[in-house]
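Every protein chain except one is present and positioned as in the full complex.
Up next, subunit A:
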Amino acid sequence: MRLITHNMLSCNIKGVTNGFPLRIEAGNVIEKEVDFNPDFIRHMFAKLEWKALVEGARSMGYAELPEDSPDAAVLESDESFLKKLHHALLELHLEEGALVCPETGRKFPVNKGIPNMLLHEDEV
């Protein structure tokens, strides 16, 4: 699971109103290089919940992102920032671990890089 996906994932248990972002319990994180595409990274920026990304990256062992969401100028001109964002979003993989609902504490397992977000009968 990459952080780009994590930034979208939310706990959908019945009745939960505060299911995002899921806290990451990182068991095994690996890095896989991906071609850098600055336009894509700029496009992604608008979608992101920044705090969730920073926190998620930190959980996966990457603390290079600024705490506060940078403004548009940085996005246009600062390639080193874009590369950090690229690295965080696309190159870090949670292979083993869990995603934890902030409201209920429910753990969604991640095995071999695949999160299992299926709910049990009583959670639906």
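Note that in this section contacts are C-beta pairs under 8 Å (C-beta built on N, C-alpha and C of every residue); 3 or more make two chains touch, one makes a residue touch a chain; residues count from 1.
The definition used in the following text is that contacts and distances are computed from a predicted model.
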Name of the absent chain as recorded in UniProt (options "proteasome endopeptidase complex", "SUMO-conjugating enzyme UBC9", "Cytosolic Fe-S cluster assembly factor NBP35" or "Alkylated DNA repair protein alkB homolog 8-like"): "Alkylated DNA repair protein alkB homolog 8-like"
Missing-partner contacts on subunit A, residue numbers: 1-2, 4-5, 7-12, 14, 20, 37, 39-40, 43-44, 47, 49, 108, 112-119, 121, 124
